[in-house]
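Excluded from the complex is one protein chain; the other protein chains are retained at their positions.
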């Protein structure tokens, strides 16, 4: 077992990793920027070290400062969490070259899935369905137009280095295609330093279904069933569940097998997620693979009873995977709401500031993963996730009832949060009946906004 | 489904019942004494009504005020929680005679198990092992002495109307027997208005094992496995688990069958608990049956995934029991620590007063059932339970690791609590190895106290 | 600080502590004092989930006027239903403006099918009847305000 791990992250995920380490008896080192000196991850870690000023670029993204911190604190491994350096192959390499274990996949794994165009080619070759589209990079709008002639509108323009909805544009006709192509390129260049784009056909009313993977370095690999992350806004996930009301046993087997094949194709090692789009006819398409622990990993933990962060650490140590595919069972139903410091009535603008009251819900089936507390100051430098509220029930109906109940108990004052937004969704009849696609929020929330204006 | 229920209780259990009702879509009425006007159960209920001054005798124990409240608030049922009127057969009768459903067993069920001597006779007749002792009431110390001649020292003197350790005395020889008999009688008279006593042989180093029962009014009855409540202090349970490290599959079947027979013998209906003592050789003896929901019901909920309070309400409505014995499985391991407003360094004296900081633990496998919040005032009128901290893991080792971790995160300031006590127990090697009996706490804690004095 | 002023502030803080108030502000002779208790979970501006007491808390409003006008409350010692008369057809025991004598029955509280007579404690004029006939009352709720005569 590792004796000490440095957590190269902040917020709820840093706390999540500290909790896993404590339960495993592993010492923890928190890193923090000057803005985070009063954070819970600093408080609950065994040791802590300031690594830079508030901006992420000089602190949580500063590889030299983080590696130095790991060296002076004498840790054996670094857990990158999600975001920041979690999918930075170079960082994973630097760790290894400094003799520090990176808690995640190999640099090769990260690279293979990091370039979305190459990943798509690899998957197609491995026989995994991909969304119809360009073979590789689309160089200019003329080439884009000729591709669309073949696959038809609407299409999605995506960045090769993409992620998180950046450099992504939809086009419905030749005019919008030309515009969308240029803006997507500018955005991709600005966001990732790589302007390369590719094109895929738009799947109508799709659902976002992803499979959790666990793989050891000996080639053993399993999946832990699916998560549904269809409730999104501008490609940002807001509500996740496991299992999905759109996936039956047969489809789970089929998609799970594809997810395993995707991971095996690149000799994946560690915890990871294979994301698919599922269309109205039950066809599914590979979208991308995330080579990190994800925000929504918790819903899989609730239904499988497996602590994913602990397993991820064990796998990074070189342990054999302790589970077998046929013993994985999904017990009940879990839903997660991301409580963000955003104003849902004002276009989800971030609401930095000081939290006054902060009262968490409790009782049966409720889990809260959060780094906030009364008088916590929400910094403007980082993302707006305040808490993950997770409800687990015997079935979807009970999970929804518990989530509705817990949302009424959850009180945060001082800043606006997405709690009221989640209450609206959780009480929406279509949501309750499991009838939705990725456009659901844009539809119901803009209608709501309009009806309130009227 | 009931449309509205009155909750005839306060504190965490009132909140627990409100949560169940909310998830079932049932309206709730909180009752409160003048001291509890700022309580969370009042806040989270749909409606609330003050029913008396602070002392329980004039509020939470006042049958006329509670029934009047139920009538003016027009409820269909009353949930008594635990304690107060939960095992008061007269109250259950008054409810029924007023056309209000009592969420619990029949008055006959309560009576049958309320008189410990009669219950013991009934069980013996039904073939359930009982602790060797007197046939019925022991009238005087001469009769006591002649019984002890047959069964041998040490013996336990118990009150016929007993419960909660009141009117209970241990005797090791003729001299202490005479004294113990008289004090037990005085205490029984004072506590229950009934001085009747009986005598049982002391089981050496026993473990307290109890079985959760669910029974519908159609005679269907199942058990949900055992809970171990061996970690006690002066007969007050402090830590509970499910399952028990002293019970294997075979013993679970045997004890479970006895528990079912005990409940069937009195035609039990509702949720209930059959308590046994288990000796070092694996023999078990019926102790008593609790005809209510218990504090520690939550650990059974964690491992079975069944919401006991909701089931109890469904059974009170006359629903059929929805579960089958052979489909009941215990998933993983759950442990509960009762966090009390008591000073463990000062003989567990209650510590009423104002809570300042109140920060709950969170993360995977952690459940908190609590009615406290920052600036909550702990009243001196009621019991000292502040929170139930429940940890669930894949096995006992993980559940213990989670509980240890959660205890370090749990912060209550302003008053002393039993949090440090629980940390000590959870880190005790004998506790970790599952090697303990009901004398465990008196042994380790008095040793600790002495070593600190030295 | 002037010891008198200090004492005054201490008194105010003490008062505030024992009160149910969450916040308190006073300005007097050039001194402005603002006090706040952090009872977050029960703040008045709490969201939709907060309990809406079924029984109108008229007490709160009324008790302020009471202090100003030296009004004496008659409270109910039990939970039940408030009746102004002994039967629907009967005339009310008292009406606003009536003079009541000590020990005079002023209303009935029905609790568990029993009719409990509530009596005035001292002589006075009924200034205000705070509960409507047939409405439920909770323990300690003020039923009447009486002006001593």
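When the chains are written out, they are named A, B and C in that same order, and each has its own residue count from 1.
Note that in this section a contact is a pair of C-beta atoms (placed from the backbone, for glycine too) under 8 Å apart; a residue touches a chain by one contact, two chains touch by 3 or more.
Every value quoted in this text rests on a predicted model; they were computed, and no experiment measured them.
Undergrad: One chain isn't shown here. Among A:51, A:128 or A:400, which residue touches it?
TA: In the full complex, the listed residue that touches the missing chain is A:51.
Undergrad: Would you indicate which residue among A:8, A:21 or A:42 is in contact with the undisplayed chain?
TA: Considering the complete complex, A:42 is the one touching the chain left out.
Undergrad: For the full complex, which residue in A:67, A:89 or A:426 touches the chain that was left out?
TA: Answering carefully, the residue with contact to the hidden chain is A:67.
Undergrad: Tell me where the left-out chain touches chain A, residue by residue.
TA: Counting over the whole complex, chain A touches the hidden chain at residues 29-30, 34, 38, 40, 42-53, 59, 64-65, 67-69, 71-73, 98, 373-376.
We take it that only the chains that are shown with their structure count from here on.
Undergrad: Counting in whole Å, what is the centre-to-centre distance of chain A and chain B, each centre being its mean C-alpha position?
TA: Measuring from centre to centre gives 42 Å for this pair.
Undergrad: Mark out which residues of chain A touch at least two other chains, giving numbers and ranges.
TA: In chain A, 359, 374, 408-409 touch at least two other chains.
Undergrad: Which residues belonging to chain C are in contact with no fewer than two other chains?
TA: Residues 38, 40-41, 46, 49.
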